[in-house]
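All protein chains of the complex are present and in place, except for one that has been dropped.
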Amino acid sequence: MGNGFKKLMRTQLVIPLFSLFLIIVFNLIRDVGFFSISIVTNNQGNPVLSGNLISILNGASAVAIMSIGMTFITSSCKGQDISVAAVAAIAGSVFVSVLRSYEITVPVIIYAFLLSCLISVVFSMFNGILVAVFKIQPMIATLILFSAGRSIAYWINGGATPTVSSPLLSAIGGFIPGIPVPTPIIIMIIFLVLISLVLRFTTLGLYTQVVGINEGTAHLNGINPVWVKLLAFVISGVCVATAGCITVCRIGLINHETLLLDAEMDVILAVAIGGTALSGGKFNLYGSVIGAYIIQALTVTLFAMKVPSAAVKAYKAAVIIIIVIFSSPVVKEFVVNLYKKMFKSRVKTPVKAS
Amino acid sequence: MQNNIVLSMRNISKSFPGVRALQNVDFTLRKGEIHALMGENGAGKSTLIKVLTGVHPKDSGQIFLEINGGLKEVNVRSPHEAQNLGISTVYQEITLCPNLTVAENMFIGRGNYRTVNWRSMKKKAAEILEKLNIPARAAQQLGTCSIAVQQMVAIARAVDMDCKVLILDEPTSSLDEQEVEKLLSLMRELKSRGVGIIFITHFLDQMYGISDRVTVLRNGELAGEYEVKDLPRVQLISKMMGKDLEDVSSLKKKSLPDEKADSPPVYEAVGLSSTNCPNEFDFKISKGEVNGFTGLLGSGRSESVRAIFAADKITGGRIKINGKSVKIKKPKDAMMHGIGYLPEDRKKDGIVEDLSVRENIILALQVMKGFFRPLSRAEAESFADEYIKLLGIKTASMDTPIKSLSGGNQQKAILARWLLTNPQYLILDEPTRGIDVGTKVEIQKLILRLAGEGVSVTFISSEIEEMLRTCSRLVVMRDRRMVGELRDEEMTQGNIMHMIAGEAEKNG
Partner (left out) sequence: MKRILALILVTLLTFTLAACGTQPAAPDGSSQGTSSEDGSKTSSNSDSGLIKVGIVNNPPSESGYRAANVADFERVFNEANGYKVSTFYSLKNDEQLNAAQQFITDGVDYLLISAAATDGWTNVLENAKNAGVKVFLFDRMMNVDESLFEAAVVSDMAAQGRMAVEWLKEQNLSEYNVVHIQGAMGSDAQIGRTNPLNEEFEKGTMKCVIQQTATWDEATAKQIVESVINSGEKFNVIYAENDGMAKGAVAALDEAGITHGVDKEVIVIGFDCNKWALRELLAGNWNLDVQCSPFQADKIHEMIQMLEAGKTLPEKIVINEETYFDARTITQEDIDKYGLGD
């Protein structure tokens, strides 16, 4: 009996994994060498890994990191923060403006990153206070920064698209000399490990879910829902700042209008595909990260298929609809039933035969 | 005989992941009878009804329904289909729209009305209301009617849809005595019209008062079908529980412990008040004492214990734990001082639906240990396992989401949550509401055992007998004030009633 249930539990991750698997298989059929990885020497003279798989893992890292924060917000607040991309633009702008006022060294980069984290957390907390203390619908509360965030970033940038360039920054956005794996992938892994440790060594996961499922119970069991929700926004703030800084380092440029453009939708989608109900409650952190990779894999596939520019969004939407329908409880139940029937008939037939 | 049958269910089986909810259950309903469906929580009553009304597909078995004078097998795939077949259900919670009028509620959403003729609708509704003797006007907003009348409107709606089978799922649980009587007379009226009624209830009196036959389920299996007049109560209960009821009578409550001068009360409050309980009150409880708060619903008994636990914002008062002054401003403070609180509304404040039984059990202990000291998986499992066994919680596994447990087992899990914190003072607000007789007795026994081990318990129940059986002291509340206290021999039904009613008469 326990096994049966464990199986069902696993299906939470099964859907995103299955979707990822389908996209991979589709690409392999289309082009056997699609996921081949090769080592090339980059223009700085370092050997680095190259290939579509690397592109997917690399390209998705910003959205994946933000989806971690979004998962906590979704779970505890029963809603989404639609201002993450705009706040990332603010964080990126802070990062760049600090870097531009000093000579770029490692301590300066760390200082710039910490400052952008701080600013991002402050903005995120603004959202958090509206949601947790004033109990405003998350989507409405974050609408403020969603619309105003990029204007704030514009103001920080002084209306231009300032550039920063330094080998140190391209080491963050690209490759660290001597390490063939793109740094954003490494940062993503570090983030995932960190957050896993946090989940392992604190009760964050339990508290978040309890608050998301039943606030009344949380309160009566000594959990302060306001505190847990604010914490989710703080985590998200750090995630968002990291994503913003990585993206800036990738190109060496901050464009407040296009930095992580529409990423909030990708992030929310990643959380949804990952098996966390957008209405809050139980969450699946690794599912969200996989969701981010699914979206990126899809994007890269569409690029590789040379889908006409005007149709890209339509294709993406079509595939995503299919994934979301597949992960809906209705289809899940249907599949479980189908499996059960097949399993039963297999058991029955030999009995009849004997 | 055959002609008399409107519904016959044969060999119905249904299982959910990890749980066999129904196993080869038979059920027969005759025309114009009131047939009670009894069983403990988790016995399979709801599942049987849900299979019948198409909410859950059955795994195996057959359902026959009387159609045009003959029994035909039917396959009910949705509640809507059930309704078309003449099977109507009225649930415990009203599922109508309170902001529409009575007439609208009776006719809206019914397929045969393509266009709405408001006037004829109103007229027809008025006719039905009069015929069934329901004290409501057709044009009245449903929300302004009492719960009982709303329930009757729901029934009228069901009956008017030419139903052959009417299912009443706990219709009386939120009604007062008068309302119940009205509802029962409506049921008799319908019975005389030839409707077959399936009546699900926890109230033995009502069941015996009105039912013709009774089908008893136990653990998803048929325990038997009886003529009500042939089945004495004790036997019914033993059928439901699968054991004899000696346990119940063998309960022995502790008498009030002697208040020794040298041992201060475990908990003592002076002038305590909260936002929900504005009237300041004093209260104390000593070690190993079981005390009760009684009073009508809304008398402030729940609000008072919530103030003790600081569940609402505390607005004043001084508190001593074991004689030492402490500050209890929020639930966590109370927990850290060894107070546990099982809330009145299990669904809203008790369980965390989607989380596993294990997580639900360890929740309070985990919070007390702190944010940075999570219980390891192994610790959590051993705790959960221990208490699942100790309290006999029926669950497929400790990883099962608690929402798939029956009400009684959910309640036990929450009890386990607080027992795990090893409290010195446990507040139980309506721990026995909406759960089956067997579990009720178990919980009462548990309370007495805890008291024996030195835990102080405050116990609130709407059923005064329960409190009389377990408590050694009763605080009586009326209109949000404590109006008196009864001890040991003073505690009789009569005294309590008088005190609640406000008559200063004591027979002790």
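A few remarks follow.
Which chain is which? They are A and B, in the order written, and residues in each are numbered from 1.
To be clear about the criterion, a residue touches a chain if its C-beta (ideal position, glycine included) is under 8 Å from a C-beta of that chain, and two chains touch if they have at least 3 such contacts.
A quick note: this is a predicted structure, and the numbers were derived from the prediction, not measured.
Looking at the complex as a whole, the chain kept out of the display touches A. Here the missing chain is touched by one residue of A:Pro16, A:Gly79, A:Pro138 or A:Pro162, and it is A:Pro162.
Among A:Leu143, A:Val226 or A:Val324, only A:Leu143 touches the chain left out of the display.
By the touch rule set out above, chain A reaches the unshown chain at residues 31, 33, 40-44, 48, 50-52, 55, 59, 62, 130, 134-136, 140-141, 143-144, 147-148, 150-151, 154-155, 159-163, 170, 173-175, 182, 247, 250-253, 255-261, 299-300, 303-304, 306-310, 312.
Operating definition for what follows: only the chains that are shown with their structure count from here on.
One finds 43 Å separating the Cα centroids of chain A and chain B. Residue ranges of chain B in contact with chain A, taken from their complex: 17-19, 309, 311, 330-332, 335, 341, 343, 345, 348-355, 359, 363-364, 366-368, 370-374, 396-397, 399-400, 417.
Chain A contributes residues 1-2, 4-6, 8-9, 200-204, 206-207, 209-210, 213-214, 216-224, 281-282 to its touches with chain B in the complex.
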